[in-house]
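Of the protein chains in this complex, one is absent; all others appear in place.
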Amino acid sequence: MAYVAPGETSLVPPAEVAEVDLYHAKSWITKYVFSQDAKVIAIQYAFTAIAIGLVALVLSWLMRLQLGFPDTFSIIEPSQYYQFITMHGMIMVIYLLTALFLGGFGNYLIPLMVGARDMVFPFVNMVSYWVYLLAVLVLIASFFVPGGPTGAGWTLYPPQSITAGTPGSEGGIVLMLVSLALFIVGFTMGGLNYVVTVLQARTRGMSLMRMPLTVWGIFIATILALLAFPALFVGAVMMTLDKLLGTSFFMPAMISLGEQLEYDGGNPLLFQHLFWFFGHPEVYIVALPAFGIVSDLISVHARRNIFGYRMMVWALVAIGALSFIVWAHHMYVSGMNPWFGFFFATTTLIIAIPTALKVYNWTLTLWKGNIQLTVPMLFAIGFIVTFLNGGITGLFLGNVVVDVPLSDTMFVVAHFHMVMGVAPLMVIFGAIYHWYPLITGRMYDEALGQIHFWVTFVGAYTIFLPIHYLGFLGVPRRYFEMGDTSFIPESAATLNAFVTVVALIVGFAQLVFFYNMARSYTKGKIAGRNPWKANSLEWQTEEFPPGHGNFGATLPLVYRWPYSYGVPGVAEDYLPQNVPPDEVVTDEGPGASGA
Amino acid sequence: MVVVYALILVAVGTVAFHIFSPWWSTEIASNWGYIDTTIDITFWVTGVVFIAVMLFMAYCVWRYRYKAGRRAAYEPENTKMELWLTGLTTVGVIVMLTPGLFVWNDFVTVPEGAAEFEVMGQQWQWSYRFPGKDGVLGTTDVRKISDENPFGLNPDDPNGKDDVLVEGDELHLPLDQPVKVLLRSIDVLHDFYVPEFRAKMDLVPGQVTYFWFTPIRTGTFDILCFELCGVGHHTMRGKVVIEEESAYKAWLEKQPTFAKSMAKAGTGGGDGLKLVSSGGEAVTAGGESAR
Partner (left out) sequence: MGFLAHLTEKPWLEGESQGVDTDGGGIFSLPTPQIGLRVFLIVATVLFTLFIVAYTDRMVVADWRPMPEPWLLWVNTALLIASSVALHGAWVGADRGRIDDVRAGLYAAGVFAFAFLAGQILAWQQLVAMGYFAASNPANAFFYLFTALHALHLLGGLVAWGRTTAKVRRGLAPGQVHLSVELCAIYWHFLLVVWLVLFGLLLLT
């Protein structure tokens, strides 16, 4: 059977898709502030997430200064250091990456890519953003309460998180828990939208298997989030009660700094199980959208169909399902029943198989392609490298005995920064460059983009590769300072100083990115329609950049998958999803319509 | 071309760093050499994959770099190749996981004849307890902890009378004797780790956790807390001295027993510390406690 049969009549019935009640803004306020347009909500989400993410970035510099030059920066107190770690980790994972991928990219891309005018519940979608903003404000407020923000580590393990020996164990932790609960409520509202829009609002011809992998990644990640966040919610509510009402859900009989507390019988491990039942899927909530987006970046910029589309979809579904039965690999040395180790090590290494397949298929998409080394493509390659590296170290930590010496060392820090810090950030940058012309109608500055990529990629790899080896050595994570030990050589201090310097350089290099984005918004070259010659629907809108209601008078009809790049017999090397078969321009040569 | 060189450089550089970096595991001092072996196996398997993927990518970027007018091959999938890759990956996973699970089985199965002793963690120091002449550790209760009875031993339990209590931060253990480490915390989570031993486990208030190992080399090693436990986490250190049996015995002799330390303090075991409700008001310790 032919891959495409230009001229053949389509089987798509010509009927119209029912128009939805589209929301129409009546004033400036409802258009740009309390807007129900998913594209505006997406921008709001993105700006808020990036703003709070910058706070986390600055915190990481302060931490790095302390680790690199422990004797120089006596301004940083141990309690502050632990607060910085906690807020940095929590902000990066939840308030930056989760919000940006789902609230930002999800809102912008889902309706456009599936051919819908908007999300299905625009009002709920708007409320989702405002609740998220409230969560962020509560989080920021915790910096200013007496005692400061919580310093319990982003895992918030009780009893420590709510007892006196930990910074922020009075106000800070409560605000943290409240903020998380708000985030979850807000996310659930948005998440309902993303899922139902994908299920129900696809345009005619957009079957599930014709959706771009970006949509698949965000879709599966949203399902994971909807099912996993309740676990964090449960843990947060019960911990709040332990703190405020003195219940003993997680709190055993214990002493706190010389005084008996009244708690009794609670189980700290129950919290850990709840936390990681959320926490592991959370890793994939960040990773799966990145997987999806990077697949599209690679395909478009290598001018080649994504290799093994079906395998890519199945792997997303399989990873999503498996991610609910691996959580206790974070608890191998937590004191839980050690026999669980067998089960969780096995499931964890099994999840590596579909993940590895995705890596193979990305590289196989480059294979036999026609690779344009644009900035998005560079970031996509950067993603593959860092994700490959981070995925491999995940195999170490998943294999239960190997985790025993490595858990809670710097190896863990290096691992998760590679796999869910740097790798998703590579995709975020790549995606922003890729869709910048769609959103603004202008091109970014290519040279600045290249500089930004090289400094960020080389820098990030240089920061995190050596840190693994400190972990092998036995350097613990979450240590204000190493002090004197018999097993850590002098050279480790030199390494730490070096890493700090690189981290600062990488951090400041981000200014290049912001400058590029800001300047190009007014000064950038006007991007023609569909500058990447991409196939998916977001580039095929009547108005460019897409306006209110996304598409013109009628919704597009979809005739094929979004990966028709280099189809034999077609004149151009791409073929948008909505070009009717009888309008496809073929090359006249023999065997033109491909058999 | 820069990208091609960069990819090759990252691949080669990573391997070179691995080989030449001065930072690597400490010299092992316990029986857990198999853990190191499993790490080595994992390095070999994953290292091969890492290099293969990196070089393949470098090749693709070079061979299929953009040329105007060239067409990518249109090849939606290749089931056979994907099945092969799945199969090979599965083999790799099995090669890593199987030894891992065998070693884990050792790890969770404490050998007969392992000597028991207890590590007690509190913010931010370590203490230790040995079973004494009768070979049995006495029962404990957090509610019984007081200035006189810092371990919270149950004064009515005869097994506890001869328990040897070590409050300094130095722990001694005999060479070549398998030990089962019982871990107890009286406040928050901690984690007992000596990098040279390779084995660690969390201390969880309200329960007793354990792991086992056999010291195989004499020397003095650092004990560090490996689970965030508050502002003093990084100061929660100790030392463990591995020495010949005789030296160890001599050290143990010098440590006080529970009976002796109680006699010195001159009380029968104390009423516990002041009980503070989470609201802040003081309540008397006593009957209502559930255990």
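Letters A and B mark the chains in the order given here, with residues in each chain numbered from 1 onward.
Please note the rule applied: a residue touches a chain if its C-beta (ideal position, glycine included) is under 8 Å from a C-beta of that chain, and two chains touch if they have at least 3 such contacts.
Computed from a prediction, not measured in an experiment: that's the story for all the values here.
Considering the whole complex, the residue from A:Val33, A:Val58, A:Leu137 or A:Leu199 that touches the absent chain is A:Leu199. When the whole complex is considered, the residue among A:Ser142, A:Thr456 or A:Ser564 that touches the unshown chain is A:Ser564.
Of the listed residues A:Tyr32, A:Trp314 or A:Phe514, the one in contact with the hidden chain in the full complex is A:Trp314. Of the candidate positions A:Thr247, A:Gln372, A:Gln510 or A:Thr586, contact with the hidden chain is made by A:Thr247.
Contact between subunit A and the unshown chain involves residues 1-5, 8, 10-13, 15, 17, 120-121, 124, 188, 192, 195-196, 199-210, 226-227, 230-231, 233-234, 237-238, 241, 245-249, 262, 264-267, 270, 274, 277, 305, 309-310, 313-314, 317, 559-561, 563-564, 581.
Definition applied: only the chains that are shown with their structure count from here on.
On the subunit A side of its complex with subunit B, the touching residues are 3, 78-79, 82, 151-153, 157, 159-160, 163, 165-167, 243, 246, 252-269, 302-305, 307-311, 333-335, 338-339, 341-342, 345-346, 349-350, 352-353, 356-357, 359-361, 363-364, 366-373, 378, 381, 384-385, 388-389, 392, 395-396, 399-402, 404-405, 407-409, 458, 461, 465-466, 469-470, 472-474, 476, 478-483, 485-487, 489, 491-492, 495, 563-568, 573. Residues 3, 6-7, 10, 14, 17, 21-26, 32, 34-35, 38-39, 42, 46, 49-50, 53-54, 56-57, 60-61, 64-67, 70-78, 81-82, 85-86, 89-90, 93, 96-97, 100-101, 103-105, 107-108, 122-124, 142-143, 145, 183, 186-189, 191, 193, 195-196, 198-207, 209, 220-222, 224-235, 237, 272-279, 283, 285, 289-291 of subunit B touch subunit A in their complex.
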